[in-house]
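This report refers to the structure that appears directly beneath it.
Of the protein chains in this complex, one is absent; all others appear in place.
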Amino acid sequence: MSVYVGKSVPRRDTRLKATGEARYTADLALPFMLHAAVLRSPYPHARLLRVDTSRAEALPGVRAVITARDASGVKWGVFRYTRDQEFLARDRVRYIGEEIAAVAADTEEIAQEAVALIAVEYERLPAVFDPLDAIADGAPRIHDHAERNINIHVPIHVGDVDAAWDACDHVHTEMTRSEEESYFMTEPYAVLAHCDRQGTVEVWMPNASPHTKAKGLANALELPVSKVHVRHVAIGGAFGGRSDMFPGEYITALLSRKTRRPVRLVYTREENSIAVRQGHSMVVESRFGFKKDGTLHAVDVTCHMDGGAYSSTGPIATSVPFLCFEQTYRVANVRYNGYRVYTNKPIRGMIRTHGRAWACNVDMQLDLAAEALGLDPIEIRLKNALKTGDHTPTQSHIPSMASHETIRAVAEASRFREKWKRLPPWHGIGIGCVSVMSGFPMGIRGGSAAMVKFDEDGGVHLISGVVDNGQGNEGVVLQIAAEALGVPIDQIQLTASATEITPIDQGAYSQATTLVSGNAVRLACEDARRQLFEVAADVLEASAEDLELADGKVFVKGSPARAVPLAKVVRSGLLKGKSVIGHGSFGPNVDQRREWIQNPKGQLSAAFSYGSAVVEVRVDPETGFVDVLDVWASHDCGKAINPKEVEGQMDGGVAMGGHGGILLEALRWHEGANLNTNFLDYKIPLAPDMPPIHNFIVEADDPVGPFGAKEGGLSISMCTAQAYANAIAHAIGTHIREFPHTPDRVLDTIEAREGTEDEAS
Amino acid sequence: MLRLPPTRWTRPPSLDAAVAALGEPGARALAGGTDLVVALKNRTGRPQCLVSLADACPAGIDTGGGGWAIGAATTLWDLERWTAPPSVAAIPEAARSVAAPPIRSRATVGGNLCLDTRCVFYNQSAFWRSGRPPCRKAGGEVCHAVPGGDRCHAVFSADLPPALAAVGARVRVAGPDGERRKDVADLYTGQGLAPLALAAAEVVLSADVPALSGRSGSAFEKIRARRGLDFAAASAAVWVEAGDDGACRSARVVLGAVDSGPVRVARAEEALQGSLLEPEALETAADAARRAARPVKNADFTPAYRRKVVGVAVKRAASRAWQRAVGAREASS
Partner (left out) sequence: MSTPRKIVLALTVNGQDHDLLVEPRRTLLEVLREELGLTGAKEGCGTGGCGTCTVLIDGRPARACLTLAADVQGASVLTIEGLADALDGDLHPIQRAFVDAHGIQCGFCTPGMILTAKALLDENPSPDEAEIRQALSGQVCRCTGYAKIVDSVQLAARRLAGEEETP
């Protein structure tokens, strides 16, 4: 019986956030601090002929100006083979917003004014903004190394797709497109850096992996990792958009190194939109083959993603939509060609619902096949959903997956079968399913470790590399620690994401935190417990195996009166020269030989979650607006460490993936310039827009996850997107092939359909 | 942080002092600041002195003289709480549809009436605009929304003016030459570049709403991307009056956000007059509105879409206005 795990205890950090006490990076100030501003390219593609900083340097109050001349020239890319980005452009800029120079000054106004005084002579170069244009003959080449501007090609082929079509009874081809989505975390990017005369660099910034930042920054600054201390700070959202390295931290650190003063750089909302990361736009062509009974037999997908000007997480981004598909539905013959293409647009990264055109294409294919084969949408999904014990085409074993349970949960709660094809005109209902991995191979940064130490009064210190972007990771490890130790949460002090102290951790990335970092914390606590029992065995004159720890007391199993408070155990240990320090280290069982491009096979992740959603809508046939009546979401997250927090992730997923992703959100462009960089023009859902959400947590305890936990929420973000799209299709009688389904597109589709019906009649 | 450019600020204690201050070169009126401050941060306006009108213009709704004088300094927060009779119900309805409560708390009626036209190629940061030649509204020669176009098509998307025009309100304006009144419709030039027909140093003092027949109703309908914050992609305000025979005796139809000023649509009004606002009449009015609209590619959604839905907005506003008119008639008889 768990005492702390599985309970919806309020999160500790939220007390600070409710009172304004929580400090985000832009809230921090150090004595003698300078303020930075960055000069960015206003052009999508240009050669830099001359960068003259003299007038900026002469402005009173300016303390330093840097350009590529001051930079190490080390290039960034997540993989050795994708290092293509310098943090300050040397001779060429490839997107609007690319960093050219930066200033540190006494005030932010002076820094901004100085930036305007830097004279740059550009030679404009032809630019390309669409991935299909970029791979066409004669397109301008963006990087010398990339022929046809292809940045990444992920080829996967399992079985024999070409031979498989003959065995299919229903074969259908679909083309879908999606525009870029954007993160719009409420906190704009910011960095505070201080290089001192010992040669150490302290840095604060919103991030999803302090240890990745420390390593990247150490490389770029040509310092040992031990000299770069990424510090803990409150973080205002990430959603995939804080994951890799950005020029901001390098530039700020360099300015601090040059001035020997702390420097703070705070991005504007526009900078956060164009100069951090954006989602990929995609063009997806799919061919699906089914057998008469609804069995999915063959799949061939080609996807072109607009990667923007640099690689970032390229190989991963190119693969993940495929992986989410192959974990969700069983298929014997499958081929995938994923291309990530360079364009002269801002750099793209992974975003919560990465690949809506991909994921929705899959569920559209399933609905169309069901229709053709006389099945209903639920049946065809139950028939093809992967289950516990199955393998994916690229050879991952699935240790736990309550796919059928989640599908049934939402189908029953929504009364899907009663409503399917029986709703009033312009009403529709749709379902979507997806499975998400809890972590994937990340080499030396794929594991996590934790430590637990004790104060003489029985207080507990937990030290873990986890980082909390708002999703509650700190709360998760605290609850796990409390459970594993048998100590109330309030007695545990957490030190997290401070690279000087915390051991390497993979970060809040790939949905691995709960499983990987959580397990490290569990193991550290179990280790500490074992040591405490050894000490307490002497005090209680009992054998260590017979001891138990609960409510901060060690006692003999079955006779709780024979107890000694934790504080006393700790002190007895100290008297004997034994300071109890628990240590736990965890590496997930993934195939380290698996590689995104060269070798995409083997165990991808230790665990796989599952999500299913049903959505009911009413479409206004005159305006194309979609009124979402209800959303039912069901999630196999393994054990829910904190059910209310899991629900919070599910709600957020419905908003971002479903409502925003399908109805509202898209970046708009004018010759490579992003037209909607702010909260007014980029439409993220508002409180009155959101429908009622009915959540169902299905706990298929995972054998590996801590107390059975996997990931929370991401699968809901994706499957709700699919369900939204299918519900709209049901309401208007046809699928819309472009995402998002904004009212103008919905209305155009309705009118086009009415037009063809008129012709037919 | 987005910073404001250096500027002076003054808060004249009276209307006369304000008019005088506004006569200085580089002076600009500041009311709630909810639009002007954004413009300053984007450097689309660079006044040398901001003249706060807080003590110069009246605030609140004055009921003397048979109608209502809505002071220019009245906040939209207060205006949306006005329990207006059905004849002018479009006014609080329009106020309620502006932005969001924490903006309406400071946004004023005067600022809404004098809102600048908007364009997605113009309402951008100085950095954004630096990457291309300045457009006409920014003092240049080109238009990014309508390449080759010979004028600025920036869109007028304030929500109160269509509602005020539909109920036949007039504005009271004061300037160096004293006070004058004009129809709300005449406050606008229809030009994207300079949308207001105001002379230098003139300020709007109030919107004067006439007392209208007890058998009339008005409504405002706004099509926007989300249920908050967003400017209209298209809007319509309709006022209708029921005659003794139960049919519509007179009507006023004004569109918002589909041109560089509010657009009054006489043909839509004709379609409603004499009708019972049955579907055919509404459809005719909607078509007339669609023909009168001149949206271009510079706001939310495609121009073709905005043209279509401005018709829907007319139908919905007209139906609701008619229900109010008929309801009011029944209540009074």
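As written, the chains take the letters A and B, and residue 1 is the first residue of each chain.
Criterion: a residue touches a chain if its C-beta (ideal position, glycine included) is under 8 Å from a C-beta of that chain, and two chains touch if they have at least 3 such contacts.
This one's a predicted model, so the numbers in the text were calculated from it and none came from an experiment.
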| item | value |
| --- | --- |
| Residue of A:K7, A:H172 or A:K644 in touch with the missing chain, whole complex considered | A:K644 |
| Residue among A:L686, A:A709, A:A723 or A:L747 touching the omitted chain | A:L686 |
| Footprint left on chain B by the chain that the document does not show | 1-9, 11, 30, 32-34, 37-38, 41-42, 48, 50, 52, 54, 77, 99-103, 105-106, 227-229 |
| Positions on chain A contacted by the hidden chain, ascending | 8, 10-11, 13-24, 26-27, 183-188, 234-237, 239, 266, 268-269, 469-472, 644-645, 647-648, 651-656, 659, 678-680, 684-688, 690, 693 |
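Everything below uses one rule, namely that only the chains that are shown with their structure count from here on.
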| item | value |
| --- | --- |
| Chain A residues within the chain B interface of the complex | 40, 42-43, 96, 108-109, 112, 266, 268-270, 622-624, 664, 668, 670-671, 673, 675-677, 679-681, 683, 685-689, 742-744, 747-748 |
| Residue ranges of chain B touching chain A (in the complex, touch as defined) | 1-3, 120-121, 124-125, 127-128, 130-132, 144, 223, 225-231, 300-302, 304-305, 308-309, 312 |
